[in-house]
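The block underneath contains the structure these notes are about, expressed in structure tokens.
Complex shown without one protein chain; remaining protein chains in place.
Moving on, here comes chain A:
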Amino acid sequence: MSLPVHPDTAPAHARLPFPSGASVGAVLVTAILVIALIAPWVVPYDPLYQNLLAINTPPGPEYWLGVDHLGRDVLSRLIMGSRTTLAISVGGVTLAFFIGGCLALLGLALGRVSERLVFGGIDLARAMPDILLALLLIVALGSGAVPVAIALGVSFSPFFAYVARTAYKREMAQDYVRAARLFGGGRLHVLLRHVLPNIAGGLVTQAAIILPRCIVTESVLSFLGLGSSPDAPTWGRMISDASRFIEQAPHAILAPMLTLVLLTVSLLLVGDYSRARLDPLRGARNRQGVMP
């Protein structure tokens, strides 16, 4: 048995219109996801094949997005790159979700001392800018797809931990939690059986908000030459590679850059909408009449 999340906020959600920005965003995100999933079957050329006769060819009927400085098809690299970029970023967010969420909830459920310890560590991680932390972790773990995902997961986990703490504290003050405790439920039992279902929505929303930031950070790391291996193209690496030949082949840099911006903006629009719709914090504030 798990109790419904704030039943009285449902009408407010129903009144929220589905904005056109979010629907355009959703369509674009879905399109990019589908292309990334079926990438190996839709790429026009081998993303690693070098056609030395076509170096720096601008976009045209044969190569839709042109050819880069090594004679590789930009469109094929972009499509295959979406795969790597998305896999690493989604992996990073998932890791951050579990590391941040689990650590915070365990720390909170096990009492005051463990809360202090866990959040002391998390505050420390927050004291360093996430790019610096990710950089250090990559130094320690070596470059490659998995280390980058781990680095992103660790650097972004504090965001989930803070959301989990706020939601947990709010839920613990509710009557249903007190009732469950009075019926003899242990801390962990109450956490898993009653509190978790009610705060999962907030954590998932946070994941939607963090994902675009994660994609950008992954691209920055690839751009700095710390991303995955050279054989697996990522958008950041494409930008970094092409930046040395920006004069001869501007298309090779514009294509990954515009795609990156398009995807992050789409994800932001979807994330904003899902926050407005799902975030229990906003619902709580609405009820108190603090926020319009």
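Everything below uses one rule, namely that contacts are C-beta pairs under 8 Å (C-beta built on N, C-alpha and C of every residue); 3 or more make two chains touch, one makes a residue touch a chain; residues count from 1.
Operating definition for what follows: contacts and distances are computed from a predicted model.
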Chain excluded from display, named as in UniProt, from "LVIVD repeat-containing protein", "ABC transporter permease", "Formate dehydrogenase major subunit" or "YabP family protein": "ABC transporter permease"
Omitted-chain contact residue, chosen from A:Val27, A:Val42, A:Leu124 or A:Leu188: A:Leu124
Among A:Leu136, A:Met172 or A:Leu192, residue touching the chain not depicted: A:Leu136
Residues in chain A touching the chain absent from view: 124, 126-132, 135-140, 142, 212-213, 216, 219-220, 223-226, 239, 243, 246-247, 250, 253-254, 257, 260-261, 264-265, 268
